[in-house]
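Worksheet: one structure, shown below.
Only one protein chain is missing; all other protein chains are in place.
Naming follows writing order (A and B), and every chain is counted from residue 1.
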Amino acid sequence: MKRKRLTTAVLAAILAGSMVACGSQGAEMTAKNDTESENVQEAAAASETSGTAKDAIWNSISKVTLYYPVYFNMPSDAGIASVEAELNKYLEPKAGVDIELHPLDMFQYTDQINLVLSSGDQVDIFMPMAGLSTYVSKGQIIPMDDYVDEIKPAMDLMGRDFMKSSYVNGSLYSLPVYKANTFQWYFMCRKDLAAEAGFDLTKVDSIDDLEPLLTAVHEKHPDIYALCPTNPNDFQLINSADGPEFDNDVDYLGDNPDTCTGAVIGDTDKVENFYASEEYKAMVKRAYDWNQKGLLMPEASVSPDIASDLIASGRGFGSIIGYGYPMNEEMANNGNYGDYEMTWAECGTDLMQSSAFNNQFSIGYTSADPAAAARLMNLLWTDEYVVNTIIYGLEGEDYILPDNFDPLDDMPEYPEGITAETAPYQARVSCGCFGNNFLMYGFGGAVKDFGMDLINNSKKSKYLGFLYDGSDCKTEITAVNNVIKQYYIGLACGEMNPEETLDQFNADLKAAGIDAIIEDKQSQLDAWLAQH
Amino acid sequence: MKNKKRGNEKAFFIGASIVVIIFAVFCALPIILVISASLTDEKALVAEGYQFLPSKFSLASYAYLWRQRAMIGKAYLISVIVTFIGTSIGVLATSMCAYPLSRSTFRWRNLFTFLIFFTMLFNGGVVSSYMVWTQIFHIKNTIWALIFPNYLVGAFNIILVKNYYQNNIPVSLVEAAKLDGATEGQIFQKVMLPLSKPVIVTITMFSGLAYWNDWTNGLYYINKKELFSVQLMLNEIQQNVMLLRTANDRLGATAVNAADIPSNGVRMAIAIIALLPIMIIFPLIQKELIKGVVIGAVKG
Partner (left out) sequence: MKSRKNKYSLKKDLPFLALMLPALIYLFINNYMPMFGIFIAFKNINYQKGIFRSDWAGLKNFEFLFRTKDAFIMLRNTLGYNVLFIFLGIILSVTLAILMNEIGKTVLAKIVQPIIIFPNMISMVIVAYIVFAFLNSQTGFIDKTILHNAPISWYSDPRYWPAILTIVNIWKGTGYGSIIYMASIAGIDGELFEAARVDGATRWQQITHITLPLLKPTIVIMVLMSISRIFNSDFGLFYQVPMNSGALYDTTQTIDTYVYRALMELSDIGMSSAASVFQSIVGFVLVITANKIVAKVDGENKLF
């Protein structure tokens, strides 16, 4: 029974939106540290018995297939089978479903999902990664309006605002992964060089404030790249600037900065060409300016090098990175940057974009029993036994909970002699894209507090929930995307002079038909605004 | 006269050797760069770029792959089995199919050549192939998924062999055999096959390389770790290493220690590991490519 209480308590805390409640919950749990692992087991046992009582409700057990991405160490067949067997003992009485796990390696995910969907295999629950409206217009997913009762607990848990992006044409099509869905931007850099420059990192509010620091480091150490690309060919200079730095936030209306076919800037309700805006011009001008001053790694538009490698090898100073997690000494120095001690500055939070909910789960059109799929889906958001078993595997075999384990802030360890590579089952790296992130071991404490703060208190776009359906403008979208790819990286990396290229860029966009897309987007946005 | 001729031949031989050596160096230099990079300390690699000799020697990349040896070893076994079965069946079916197409007495030879060539031009795409192979033949997640789709028999190889039969094997040999009362099957087996060793070796190599290098069949049809081929496994490692290095997720650290993986070096070590079997097998088959066929001997 304890287990149930715990879930309800978390639920209550979230519904109240109160960090205090959540915090006290955490304190309570920490106090019980020593008996924690027993508690969890007990809890699981308790729900099992409570579930058995409901046995009679299910006339038949439906098979539900779950396709989810895993990284790296793919679970073994035997591992999957035993996790399925254990889960089914719990799920059959509780929800009348038999789960069939289909972990797909992340690098195969999109390809395989498209293939299994097109071939008619039973796909009950999966992630529509290429954008919800695309899957709706191709008929690959089904509306869940008839199953709202089944998923009501999950929906209530997240609240209406969080669910806004799950509706297409008024029908519910998905549940968004429950986790921090905007970023806190950080500037991560070498502590020694920052200290040498005598720069107070706490005074930083936005990326612009970094210039004196970068300049000082560059002058003292011309061989070290002051700002390194976070990902290949990407300094994050645009992503990190579109929210925090300008009076008017940019909402890309479902696109990304590098695929934007029309954005609203500010609360104007007017769709415009992002690349012709003053805001974009300011961003790429700064990139060019910094490149000319030698603050950016040169040739970043083609180099495969990334910040973590460059810093570790002594050739880089810092990079801009966005996290939905709180930064602390331990995380900053997790070894990713080699032997250098790292420090950080906070550079503002993102706007909660209309596209903030891109991690979602939907029900495939080949689902055999959508009601059963919805029941299982609900548990992925509300039942920590199910969630933790899918992420961490079976206790004793795939993980152990050490003494003094704090389920809110600690992560399980591997059993003696077992590593991430040899564990029969583990899907740990999938944590950020699965069901309810905050129910997982290690995510219920500080991470959750931070995430809830971002969810509740970050600036939200007026257009949150608007989804653009581009199926009438496909030809234009392809041509426009091609033009964007020609200029975007070069401009964002500061290697193309905006004074010379921006006009050409926008002329090409016009020729490719961006105006037609903007018009289409505008009329869809108007219709959406009229409804909301 | 004889001396002059011999001198001429010698000069030709030396000239040919020099050009071939220059070309081989041209081919080998970038590969030496890859080998050197795979043996260079990760930090030195990023700081100083690729060098022909490791600026700071390190076995970390291979040590990382060695830690994955259980998986990679299994994958090697899968690749060897798949390559062996696929190539054997494929080469036999290909050379059997090419024989009638090379015979001018075969009535439908142009029609069939066209139908076979047509498959080189048009294809239905990945989705429809996937549907045929998984919905009708149910090969998903079986070893056959690595053997059957795409590579077993290809128009390109059939046409190569047909062309060889047609141009390098005298029709008189076939006619002589016919007069001796040999059936078409016997002619194929006793005359064509032994005389076409060079082209058979060639298509064996093409087919073997295609199987060895393939990872798309695995990408589409396999999601069981137990059936990953070497190339699929190496691709997976490479792509995931990159993902982890850039994603820097909170749990990433507990699943695998991303910082311990020399991502640049591993990429290069992977390229070398995939080359290994070719280095071992090549000397075994290459002599067939050079050896001239003395048709006269068979004729007599």
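Just so it is clear, contacts are C-beta pairs under 8 Å (C-beta built on N, C-alpha and C of every residue); 3 or more make two chains touch, one makes a residue touch a chain.
The model shown is predicted, which means the values in this text are computed figures rather than measured ones.
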{"item": "Displayed partners of the chain not shown (whole complex)", "value": "A, B"}
{"item": "Touching the absent chain when the full complex is considered, from A:57, A:78, A:195 or A:302", "value": "A:302"}
{"item": "Residue among A:370, A:470 or A:498 that touches the chain left out of view", "value": "A:470"}
{"item": "Residues belonging to chain B that touch the chain removed from view", "value": "1, 5, 8-9, 12-13, 16-17, 19-21, 23-24, 26-28, 30-31, 33-34, 37, 48-50, 92-94, 96-97, 99-101, 103, 105-108, 110-117, 119-125, 127-129, 131-132, 136-137, 148-150, 152-153, 155-156, 158-160, 163-164, 166-169, 183-185, 188, 195-196, 198-199, 201-202, 205-206, 209, 213, 238, 267-268, 271, 274-275, 278-279, 282-283, 286-296"}
{"item": "Residues from chain A at the interface with the omitted partner, ascending", "value": "110, 114, 117-118, 130, 134, 138-140, 233, 255, 259, 298-299, 301-304, 365, 470, 474-479, 481-483, 485-490, 495-496, 508, 511-513"}
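Following the convention adopted for this analysis, only the chains that are shown with their structure count from here on.
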{"item": "Centroid distance [mean C-alpha coordinates] between chain B and chain A, Å", "value": "40"}
{"item": "Chain A residues within the chain B interface of the complex", "value": "71-77, 102-108, 111-112, 114-115, 118-121, 230-232, 305-306, 308-310, 312-315, 321, 325, 331, 334-338, 411, 420-422, 426, 428-429, 431-432, 442-443, 447"}
{"item": "Residues on chain B engaged by chain A in the complex (per definition of touch)", "value": "42-47, 67-68, 70-71, 126-127, 130-131, 134-135, 219-220, 223-226, 235-236, 239-240, 243-246, 248-260, 263-264"}
